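Please see the structure below; I have some questions.
Note that one protein chain of the assembly has been removed; the remaining protein chains are unaltered in position.
After this line comes subunit A, so read on.
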Amino acid sequence: MTAEGIGARVLRKEDKRFITGNGRYTDDMTMQRMGHAAFVRSTHAHARIKSINTDDAMKMPGVDAVLNGHQLVADGIGNIICGWMIHSKDGSPMNMGAYRALESETVRYVGQAIAVVVADTQQQARDAAEAVVVEYEDLPAVVDSLDALKDGAPQLHPEAAGNLIYDWEIGEEAPTDEAFANAAHVTRMDIDNNRLVPNPMEPRSALAHFDPSEEHYTLYTTSQNPHVARLVLSAFYNVAPENKLRVIAPDVGGGFGSKIFIYPEEIACLWATKRVGRPVKWTSDRTEAFLTDAHGRDHHSTAELALDANNKITGFRVKTVANLGAYMSLFSSSVPTYLYATLLSGQYNIPNIYANVKAVYTNTTPVDAYRGAGRPEATYVVERMMETAAKEVGMAPAEFRRINFVREFPHQTPVIMAYDAGDYEASLDAAMKAIDYDGFAQRRTQSEAAGKLRGIGMSCYIEACGIAPSQAVGSLGAGVGLWESAEVRVNAVGTIEVLTGSHSHGQGHETTFAQLVSDRLGLPTESISIVHGDTDKVQMGMGTYGSRSGAVGMSAIAKALDKVEAKAKKIAAHLMEASEGDIEIENGELKVTGTDKKLTFTEVSLAAYTAHNLPEGMEPGLKEGAFYDPTNFTFPAGCYICEVEVDPDTGVVSIENFVAADDFGTIINPMIVEGQVHGGLVQGIGQAMLEHTQYDEDGQLLTASYMDYTMPRADDVPSFTLETTVTECPGNPLGMKGCGEAGAIGSPPAVINAVTDALGIRDMNMPASPNRVWQLIQDNGMKEAAE
């Protein structure tokens, strides 16, 4: 342990370049002779393309080429894939419609790419894209998933009859039904989870370059997982073999899931750069981002909870319809299945669970993982149900949760997950204390005296992170392994480079990963550099999503460090004529226990490279790599409590207090972890109070800019009180669980439970916008009640 080791609030190494304007994001890059790409996009939600006329566009100044989908297919570029196979309950594989990077026959959502223009400047490319004339034959469109399932609904793909992608189930139906037959009380709710647009502040961007003499491509791109991008571009889109394709994800301005996927634009830029013989750059504008970045959430659910006479939960039955948009994005199929329904047990001991999920095509932007991915949807269903059931049976929400908590570990739920460690009561207690739960009644009286409605709501979330053991996810349909790789390179003078397959786009890996090394070797973080995001430097990796970089990425580093330490100890023992078992590493020195004999880490590193005096048969050098495959998911959990005040005259909800008590296991850098929680909370509060993606019935996106889609601003949210409880994760060497998504997972139900408590109502949908809240107040005659 060092001053900069595990648990220290080390300031971030990466900050300097960002605060001085020296960050290097994809759109900051330029190349000699670089051309700019702009896309011709569908203005119709559903239409057959009758013709594409590029004559005028081709004549415009600076235009090099206008390329379309026929040429793309002719050049052998493959269709866009979905990397997780889901089987319906009848055993049939999911029904997947063909998805091309450039569509030339039938468009299925507004914004779908049809052609790409390459010109000298971005403005010229955009002007020319506007001049391309696409003639459409309109087809009827459907935007809501429930409508899409109705008889007679417009059909999107011939491969998916009735727009049904899969009809999937988990858990045991018969025993669950029996629990309901014998229940003393049943709580039933219809619960929607609103569609969101991820909105990392850096828009997506791609810069592709082709070197004809080497037949080699380079792609700079806004990716959370450049190695996965290279694998997919190579193996499925036939852009180039892996050794002829280098993918670099430099500084990336936030991702939140939306930069996991390989989108049509990156494929088109790579393909176009060879055809036009110059580097090609494309950068999304914000409206394009709204139209084409994969959206999140969009579930309609019906949930039922069965209780016995003692208010213990005996059964949980959930039916969910998930809107996946017009095409299946890379991991879309896994989100409403294995990332969602496997968490429906929440923090509770529920003997019988049955869930049925139907995934549906609609004429909307594809939907895929967005911060939390499935787990926010599960938590929202579970925690809205818990709060409502408690009220229906006349119990305090905390007490009702307490009597149903899982208390023994490991705990096998009926929906695959085996929880390994946790103490749910500890986080509940910590949160209730921090918010002064007992003082709420008095605060409510004060609010009432001021003509305001006050409410309090809680949410006890659990999530599964780290995704996951490769073999396990493979058996569930994943097309990739979900391990992580690391390489620790010790230089001759004892400084260190750590190469990692994780990717940082705001998470601060350059700092936290260095802290781990510092902790182990006792070296200052200053002398430890983290290398990531470049397929030429790091051999292979699975990237950053699902809060996996700590639990999986750092575990790989820990494993590589084990090997480095072992070799360094051998060398030190040899040099000091001691036995290997007597060498310990402390403060950057290798010491012989119980003596004053020691060598600095630098001396040992140098010895490894001069190789003048190494143990018999040892190879020179000090560099070790490791792959780490977890043994289980990790299970971060916690309790969030939100207290709101509602102005009955305007419907404006203000969050008066928000407490988050989280158990993330071992924490490397509390400052960074708190930052992750703050950011997640505001995304979750954004969903609950402000954000909403709205299509009109023709499939036009009404919320396609910051004028119409309400992003949380600084004065929409409060400062937060954070509490930490710790149970270490037994599944990885560091005891880490992951913290990146918790805030977004746990907060929406806490907010809505608080708002419904303030209004004294049972049901409401997100977001709790002033308009909706005001309407609810009018409908329920509460304004008078408050006065």
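The rule we apply is simple: a residue touches a chain if its C-beta (ideal position, glycine included) is under 8 Å from a C-beta of that chain, and two chains touch if they have at least 3 such contacts; residues count from 1.
The rule we apply is simple: contacts and distances are computed from a predicted model.
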Among "Carbon-monoxide dehydrogenase small subunit", "ABC transporter ATP-binding protein", "Dioxygenase" or "Xylose transport system permease protein XylH", UniProt-listed name of the chain not shown: "Carbon-monoxide dehydrogenase small subunit"
Contact partner of the left-out chain, one of A:Ile672, A:Cys729, A:Val751 or A:Met766: A:Ile672
Hidden-chain contact residue, picked from the options A:Gln683, A:Thr725 or A:Asn753: A:Gln683
Contacts of subunit A with the absent chain, listed as residue ranges: 11-12, 14-25, 27-28, 30, 123, 199-203, 251-254, 256, 285-287, 505-508, 671-672, 674-675, 677-683, 705-707, 711-715, 717, 719-720, 743
